[in-house]
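Every protein chain except one is present and positioned as in the full complex.
Per-chain numbering from 1; labels A, B and C assigned in written order.
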Amino acid sequence: MTIKSEPFVVNVGPQHPSTHGVFRLRLTLDGEKIVDADMVMGYLHRSMEKLAEERTYTQNIPFTDRTDYLSAMTGNLAYVMAVEKLMNVEVPERALWLRTIMAELQRIASHAMAVGIFANDCGAWQTPVMHMFRDREKILDLFEMACGARLTLNYMRIGGVSKDIPVEWMPQAQRLLKELPDRFAEYEDLLLSNEIIIARSRGIGTLTPEQATAYSVSGPMLRASGVAWDVRKADPYGAYDKVDFDIAVGRNGDVYDRFVVRLAEMRQSLRILQQAFERMPAGPVHARLGTATVQPWGQAVAPLAYRPPVGEAYARIESPRGELGYYIVSDGGPAPFRFHIRSPSFINLTPLKLMSVGMTVADAIVILGSVDIVVGEVDR
Amino acid sequence: MATRTKFLSGLDIAHRIEQRFPGAVDEALPEFAMIKPERLIETLTYLRDDEELGFKFLSSLTAVDRLEWFEVAYHLESFRLNQATAVKVRTFDRENPKVPSAVTVWQGAHLQEREAYDLMGIYFEGHPDLRRLFLWEGFAGFPLRKDYLNLPGGLNAGLERFPGEQGLDFSGRGTQ
Amino acid sequence: MTSFFLKGEWYDFRDLGNPVGGLLHDIDKIAPHWVVYVVASLIGTGGIVLWGVLSCLAFIWIERRVVALMQNRKGPNRVGPAGLLQPVADALKLLMKEAITPRAADKIVFWAGPVLIFVPALAVFAVIPFGPKMTLADLNVGVLFLIAIAGINTPAVFLAGWSSNNKYALLGAMRTIAMLISYEIIQVLALLGPVLLVGSMRLGDLVGWQDHYNTWIFFIQPVGLMAYIFAGAVETNRSPTDIAEAESEIVAGYHTEYGGIKFGFFYQAEYLAGFAIAAAITTLYMGGYTLWGAEKYIPSWIIFLGKLYTVFFIYIWARGTLPRLRIDQLMAFAWKFLLPIMLVNTLVVGGEVLIWRENDISDVTALTLIGLVNFFFGAALVIGWARFLGHGRGRQVGRRALLTQEVGAVYFGAETSS
Partner (left out) sequence: MDSTGVIIAFYVLAAMTIGSAVSVVVVRNMIHAVMGLIGTFAGLAGLYVTLSADFIAITQILIYIGAISILFLFAIVLTPQASRNNQESFLRFPALVLALLVAGVLIFVALDNTWNLSHAPDFPETASTIGELLLKTYVLPFEIASVLLLVAVVGSIVLVRPEPVEED
């Protein structure tokens, strides 16, 4: 004999501490158990894809900051790579290395945020987040030195980067690089073996590799399911083919493994940074394209409008959240004819219902935290 | 160590599809292969399940308004073989564009097809839950279509010139 | 009457009961008998309320500063010196906010919630001995009173959650009740240990017993203390068991819809309940107002409050450190883990007391033996039972990610030594 209760619909969000922005999760509950989960999004929809059709290729770069605002570098990078593919531009060596360094710093900052907020979703009252912020702040300081902004960076340019790093940048970055391994060891100590975190996240929201692949999941979520797929390794861009690093892979595909994979990736990013700092060559940071002029201090002044040839290009990179792709169709004009963002946060949400049905409300929050969405990127 | 993803050209893909399903390919370019809508699902299933192709991962699904027709682009990847390709399908019906849904092939198409329906107005037949995604129910029109609205300033979509470029007439601040 | 203001007991602050007793004695001479009763209860209640409010205000600041230090922050440091006036500012803000009642709420019950929850939080202190003569009512069923009064929380929380007509609130209320009812049993069993040892439920007797044998029950009943600390965390909704108002899940639980001073009531009741748990632990397990003879020199109430705040600090510490459990895990912990252990613990204590009473053993030997036996037996019991339930060492070890260079390979389910 089973006792049936009435279904109970709870709206988690759009104003909720744990939806990481204005995102709404409509849970149908039986007691505490989830029987149905539905996503409602679009509260942050700014119609970037339409706006981008009205702006030149260069003017579109700031939009890419504002999709994934916790990882603006990778957004920039994917977009300029797509345009470069379209225009067939050869990027100077130093610019490639700089892009790699910035992308990896951004990955550490973004993963630190993801891990901290995930612990917060588990109920650790702000402490992990604040510890992670300590490191993230220093990385943001480095960004500020390099490009003058901390969050929406607008650093990459079509054909290179906006300007070379200042002289005092490298010593400060080296200092940070010396500090970080100890910090990461501390986080691994505190979080990975924490009995409560293990109890809360092991065996929750499990995705098998088949499911993860079929549901187009990418990034740490896919790797946590045991699929060793990393665009940096599979299709190296920037200077990733010249550095040595490993793909961090989980074994069980649960929330805990996503968290473990993120922590391991932060360490791999350090490895990449170490090699990049040693091996980065000197040289120009911007390709000479069309009427582009490079100022004596290294800043590239882009021409007002590029006109790539008619065609289409799809470039994808490994952003901290997964496979970030830009699909650009050109009709030969100064603005993209079609500008589409394949945003990992958005597509990683696809299996949310699959993961959360049968779990409890508390689990749903942790699962949502493990997807690590940025609503700016979900809604675009 | 520098492996790179092998991009299978549209011509190659088209050739393979043509061998398996004669008449399924509409058009083939190096960048993509255009598939006829009525043969879409079996073709995509073939692309997914074939041993030498193995495109188990749907990287991106998006719709493009080409003014004369709508097309839906599928960017596919294979992890095992580290290769990628792109296929497309198009529909010339601007009033009521319909394309078969790929959800039965890749569940990952679920949200992306909803997005394409929401913003481009392409109806995916066979989609289990085709609703508006970002915009609310009852929103008039589909904003990503080129004929949706002219933007402020009177600049039409797909314009040839931009403010600041030489030769643009700024006297009238737009054409409307 | 000549030296009304200059009597010795007026300055005897070792026990605030002395000046109050002197005052009452003088009143008794000039007024009818019942006036003494009324004055005594007024002084006692007023004192407890005043102390409670002041401690709450102080601990709002202390908690925020301490947690801020744990989190690499500064904490409130703008209002007053070192932010000391922050709690006052908070309280003023709460007082001046509009008292909103949602239209769909059940008005009467919505108002009754904060009041009902405040009563038990304050009433508990009536039986707590702050000093030798500083007990408002030394009931002979004091220990039971602690639990029973705390049990009034349950309907109050439910009514608050239900009347808000909010789904988060109802969910929070349901969670709270499930938790409170389960952990009430654990509390009873945990407090049964000291009661069995002492043979009285009067809190004054419990303190006297610990003073007489110069030991704390803490050393004799470690398992009971641990269980009571955990059950206390559940009772007062503090980390790691703040499930009922889990911010990241159900916003604020049963008091989601409350704002302004009504929320202030919940907030303060929560602190007072925390103090009550700390006071109970201090009295029952940590020797109350005694400190191995030092109470001759230090005022006993200072000793008591010092211990109380130390115990309360543990909860603050936990809040800044631990994540939150899930409701089913917490319930399983109560019923599958703590309940059997506490039952066995009670049995053991009963047996030990019986042997001690029946045989002619000197107190020191007996207590040392009991303490040692309980410590090792308790440790063995906890570890063994945890092993039995499958919480072996291997499961706790954190896994590390697998590192690979091979693109496209699948490692799902690959078990390698971590």
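The criterion applied here is as follows: a contact is a pair of C-beta atoms (placed from the backbone, for glycine too) under 8 Å apart; a residue touches a chain by one contact, two chains touch by 3 or more.
Owing to the predicted nature of the structure, the values given are computational and were not obtained by experimental measurement.
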item: Candidates C:49, C:92 or C:181 - the one touching the absent chain; value: C:181
item: Contact with the hidden chain (one of C:24, C:43 or C:148); value: C:148
item: Residue touching the undisplayed chain, where the options are C:139, C:332 or C:369; value: C:139
item: Residues belonging to chain C that touch the chain removed from view; value: 34, 37, 106, 108-109, 112, 139-141, 144-145, 147-149, 151-152, 154-155, 158-159, 162-163, 170, 177, 181, 184, 201
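Methods note: only the chains that are shown with their structure count from here on.
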item: B-C compared against A-C, more contacting pairs; value: A-C
item: Central chain (by mean CA position); value: A
item: Distance from the mean Cα position of chain C to that of chain B, given in whole angstrom; value: 62
item: Intercentroid distance (Cα basis), chain C paired with chain A, Å; value: 44
item: Chain B, residues touching no fewer than two other chains; value: 1, 3, 79, 82
item: Where chain A touches two or more other chains, by residue; value: 227, 229, 233-234
item: Footprint of chain A on chain B - complex, ascending; value: 1-5, 31-32, 56-60, 62, 64-65, 73, 75, 79, 82, 84, 86, 106-112, 115, 119, 133-136, 143-144, 148, 151, 155, 157-162, 164-165
item: Footprint of chain B on chain C - complex, ascending; value: 405, 407-408
item: Parts of chain A lying in touch with chain C, wherever the complex brings them together; value: 8-11, 16-18, 32, 119-127, 130-131, 133-134, 188, 191-200, 208-209, 225-230, 233-234, 246-253, 256-257, 260-261, 263-265, 268, 360-363, 365
